[in-house]
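Have a look at this one before I ask anything.
A protein chain is absent from this complex, but the other protein chains hold their places.
The first chain written gets the first letter, and so on, giving A, B and C; residue counts start at 1 in each chain.
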Amino acid sequence: MDYETLMQILGSTVRLGTPLLLACLAGLFSERAGIFDIGLEGKMLAAAMAAGTVAAMSGSAWVGLLAGIGASLIFAMLHGVASITFRGNQLISGVALNFLSSGITVLVAQALFGQGGRTPPLDGAARFNPITLPFADSLKDVPLIGPLYYQVISGHSILVYAAVAFVPLTWWILFRTRFGLRLRAVGENPAAVDTAGVSVKGLRFAAVAITGVLCGVAGAYMATALQAGFGREMTAGRGYIALAALIFAKWRPWQALGATMLFGFFQALALRPDVVERIAQVKVPVSALDALPYILTVLVLAGFVGKAIPPRAGGEPYVKER
Amino acid sequence: MEATANGGRQATAALSPYAIELKGISKAFGPVQANRDINIAVPRGTIHGIIGENGAGKSTLMSILYGFYRADAGEIFINGKLTPIPDSQSAIRAGIGMVFQHFKLVQNFTVLENVILGAEDGPMLNTSLAKARKVLADLSREYEMDVDPDALIEDLSVGHQQRVEILKALYRQADILILDEPTGVLTPDEADHLFRILNGLKEQGKTIILITHKLREIMEATDNVSVMRRGTMVDTVKTAESSPESLAELMVGRKVLLEVEKAKATPGAVVLAVENLRVKDEHGVERLKGVSLEIRAGEILGIAGVAGNGQSELLEALGGIARATGRITLNGVDLPLVGLAANGLTRREAGIAHVPEDRQHLGLIMDFSAWENVAFGYHNDPKYQKNALFMDNDALRADTEAKMARYDVRPPIPTLAAKNFSGGNQQKIVVAREVEQNPDLLLIGQPTRGVDIGAIEFIHKQIVALRDAGKAILLVSVELDEIMSLSDRIAVMFDGQIMGTADPETTDERALGLLMAGVGGKA
Amino acid sequence: EPAIIFDLGGKFDKSFNEAAFNGAEKWAKETGGTYKELEMQSEAQREQALRSLAEEGANPIIMTGFAFGDVLNTVAPDFPDTKFGIIDMVVEQPNVKSVVFTEDQGSYLVGMMAGLASKTNTVGFIGGMDIPLIRRFGCGYAQGVKAVKPDATVILNMTGTTPAAWNDPVKGAELAKAQKSQGADVIYAAAGGTGVGVLQTAADEGILSIGVDSNQNYLHPGKVLTSMLKRVDNAVYEAFKEGEDLKPGINVMDLKAGGVDYAMDDNNKDLVTPEMKAAVDAAAEKIKSGELVVHDYMSDNTCPAGSF
Partner (left out) sequence: MNKLPQWADVVLVPLISLLLAALVAAIVLLAIGQSPTAALAIMVKGAFGSANGWGYTLYYTTSFIFTGLSVIVAFHAGLFNIGGEGQAQLGGLGVALVCLALPWPHWTVALLAATLGAAAFGAAWAAIPAYLQAKRGSHIVITTIMFNYIASALIVYMLVDVLRPAGQMDPASARFPAGAKLPALSDMPFISEFFAKMNADGTPKLTKAGVQMYSNVPANVTLFIALAACFVVWLLLWRTRLGYQIRAFGKSEAASKYAGINPVKITMIVMLISGGLAGMMAINNVMGSAERLLQNSAEGAGFIGIAVALMGRNHPLGVLLAALLFGFLYQGGAALGLNTTIPIEMRVVVQGLVILFTGALDQMVRMLLVWLFSFGRKAAV
């Protein structure tokens, strides 16, 4: 693979890895607080629909972003009510909300626009357009660094840069703040938090809400930056890949960046079977590339690539009285 | 803020001689009335003991005081002032600290992080941590409780974990400290250290509530003692004016027969021989460090020891639950210790019955009906099979009815789910299942935990009868009285090893206590 | 009452299915009639959709896309009194009309235009699902490019191997970016809904694109060079008009019959110079007269002008 192609693929990696990263960080907050969330997919989808719809109607990507966050928050709170307030099964709640989202997004978009569950194409200010960083154009032809800066680092929408900035922010919140300490504690031993005089439900709801916000950004990115509008099932399993990345990253923020970019790289490669074929010298079925992130995750789960120990109280509703 | 809170407390201090008064506290968990109209007053600056049988409602009462549970009815007065305690935050604010029976620590946090959790000084951690480090150093020095502030909880011994819990309470400037069965997990030495600490705290004017089952500790450490029975408060007396006998009587509601009536044992051939048995837990830590013992036919071997010194692992290894190395022979035949062949089923087939320590967790499927539980572990037994494919549920139900009648299980309804029987009756179901199997060797752990006196006598009789029928019995219990009165021979375990053996006729609790603490005996 | 079934891309794919939808709408508007419609959600539904419509008495039933071929073969005999029409596929049943287009010819024309408009001497093609039918588009296009610029590079990419390839704008966008980085400055998208992403990206990146099936020039005015028209709308319109008397048999819609063409309108008039137009029109005449024969990929599964 020549350098230029590599840079091009890395550029794609960043674009495709961003929704995974946002969703992965979203999941990180929830799961660190002891609430398993396989509903990342549904939240992203709902956010994508809301963002696409509102951006189309208002003409502003920012308003769309807010709407996306709002929609995702509603789903997050439903998950919270089911799994925190009513101590329901978190996995089942997640599965249910994914279905609900998958159906209701199409219903709403169809009712509003009548375009087969799609929102109208967005352009101009209704989209988050690529930003060219300073000197990108002038440095473009500098060997090595030029293409890297121009193709991989510059030229993404603001949400991409925001997503990357969320990584250190997440780390800082988790490991350097009071909130982070309590959040991690509630995922490990809620009784310790409870007896320390802190509300378990409050913490968990806060975590779930953050998950909602981040999934909202992820979904809005899908509809208003990566693509120009919402289409049915447009998240296409990214929520599950993000979940896989979360496990791969062992619930840690920096590792989450690495894992999501790795999976983004696989997705970028899957777009370029020609390149893969040139490198591998054999015809690699595209489906093999598509399946790679999932296979990798299974290997991680199996402990072949290091053991992933989830937060100890994860998935269990906190019950004081039987 | 803390300063004013303290000031407030001091101001009211003059008004009431009582640090705590509970009036009319009631609490039900579903059908179980754990506390019923409880009244208690604890004078400031004293150590107040609370005793009662398992399930009497002690922990529940204290959890209510600490805001962990909410009472269904009743009032709490702190220093004479009506103080509603809807949550632990309120309790902490009222100056109450609690060390739970089951510690509430985050295992993969450091000591320091556990100490500040919920009592941070601001939204940023580093300031809180720096301050806590200093305060902790002072506290450790003052009370001789050295712990490494940067150690992870999961790397600490239970004794140290308990210190962290006490430090947590002190860090929150608790004036009232509740300890729920703090010595159950400690060696006598560690327990002595704890009592020195508690006395130091008392001298500083703090009030301490101590829940324990050990009458000796009550007599030695407390000023007053309250006795609970079946969810009610029976009485509160001055320790100096009471005796262990009178307390025991209050606890169970009638005179207690501490002796079991049994004839002298006539041991026969060796039934069980264990050589150099070793067991590692899932973290790779050796919990059983080379145990060797023998039990003969017609003999009860009692294993004494502080909980957590390898007794559970010994039972599990013998019962086929835990993997082990070494050698176990039953009636001269080697039993498999590892691999698929080592399991509860093959052990039962070999003639070992097992009443586990924790009946709800291991011995029963709580959602299964009684008759399904009677087949538990014996589901392959030919007498419960209709043919090669199907189980004979009718035979099983009939068998259950018979067992229930013989063991006076109440209510005698085979289709009732196990969870709907009281603790004592659950235990009777397990004992009936295992004893009626007429095994060569009976492993029995904590046979009377949470069981009322009547049932205790019945279960003890069954054990002795089995012995008299020429079977071997391995008894594990944390109740020294039970060990002393049932066993024909006593082995004491400490730190995964047998420290020594004793004859119940000639030994006393003091000698056993030394062995249990790892002092003397074989090293 | 006639009925139409749209394939997986959905009737608003701005391309193939939308062309069919427009044809149906045109018929409805002109005659004031009503029609039933269905959109496919999954492969496995095709048979139920066909049968349901036939059971309900719809006649004729038109379906867009080769993927219906197999089920139509089994369903058509069960409803001898119902007429069926299928686009892009030949189904030999007494009550089925098959409509196929000579996409190679139309693609040849837009390929010429791409060759003439390219400044980098490199042009791209992004197909949807990798099947002979789409290779036919790509091959015709490559021949057209080479006809005007024999030394030009034609990059041929496919989106995928399953019907999902018809509706994957993200992948379309990434492929377009990749082709641009390889130097392409005109990209022809023959990929249904995926093409929307291709055209969007081309517009974002400041290069030209070529639409397909419907006239897609309006999507990004001044940035879409032209569109290869495949008059699916006419085919549907005609079929609806014939109604229950739909004539069974094979109907080849070629350049001569107006089945394929390229699009000129206000949106692209500044992009296409009169010389370009003249050259393309001349070639079109030659094709119609048979003087110029465009190689059809599907005739022998090879392409003289490029490799996939």
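Criterion: a contact is a pair of C-beta atoms (placed from the backbone, for glycine too) under 8 Å apart; a residue touches a chain by one contact, two chains touch by 3 or more.
Please read these numbers as outputs of a predicted model, since none were measured by experiment.
S.K.: Since one chain is left out of the picture, which of the remaining chains does it touch in the full complex?
M.R.: Computed over the complete complex, the missing chain touches A, B, C.
S.K.: Check the options A:Val14, A:Val106 or A:Leu269 and report the residue that touches the missing chain.
M.R.: A:Val106
S.K.: For the chain not shown, which residue from C:Ile4, C:Ala24 or C:Ala67 touches it across the whole complex?
M.R.: Of the listed residues, the one touching the omitted chain is C:Ala67.
S.K.: Take the complete complex as the reference. Which residues in chain C touch the chain that isn't displayed?
M.R.: Counting over the whole complex, chain C touches the hidden chain at residues 36, 38-39, 41-45, 47-48, 51-53, 55-56, 66-67, 69-70, 74, 78, 80, 89, 131-133, 161-163.
S.K.: For the chain that got dropped from the picture, name the residues of chain A it touches.
M.R.: Contacting residues on chain A, toward the hidden partner: 38, 78, 81-83, 86-93, 95-104, 106-108, 110-111, 117, 232, 237, 240, 243-244, 247, 285, 287-288, 290-291, 294-295, 297-298, 301-303, 310, 321.
S.K.: Determine and list the chain B residues touching the chain excluded from the picture.
M.R.: 30-31, 319-321, 340, 343-348, 354, 356, 361-368, 372, 375-377, 379-380, 385, 389-391, 393
Convention: only the chains that are shown with their structure count from here on.
S.K.: Point out which chain occupies the most central position, where each centre is the mean of Cα atoms.
M.R.: Answer for the innermost chain: A.
S.K.: At what distance in angstrom does the C-alpha mean of chain B lie from that of chain A?
M.R.: Using C-alpha averages as centres, the distance is 46 Å.
S.K.: Could you state the distance in Å from the CA-based centre of chain B to that of chain C?
M.R.: Centre separation, chain B to chain C: 77 Å.
S.K.: Of all residues in chain B, which touch chain A in the complex?
M.R.: Going through chain B, the ones touching chain A are 29-30, 66-69, 87-93, 98, 100, 104-109, 113-114, 116-120, 122-126, 128, 168.
S.K.: Going by the contact rule set out above, which residues of chain C touch chain A in the complex?
M.R.: 10-12, 39, 157, 160-161, 167, 169-171, 173-175, 177-178, 181-182, 193, 196-197, 200, 204, 219
S.K.: Enumerate the contact residues on chain A facing chain C in the complex.
M.R.: 4-5, 7-9, 11-12, 15-16, 115-118, 121, 129-130, 151, 226-228, 231, 268, 271-272, 274, 285-287
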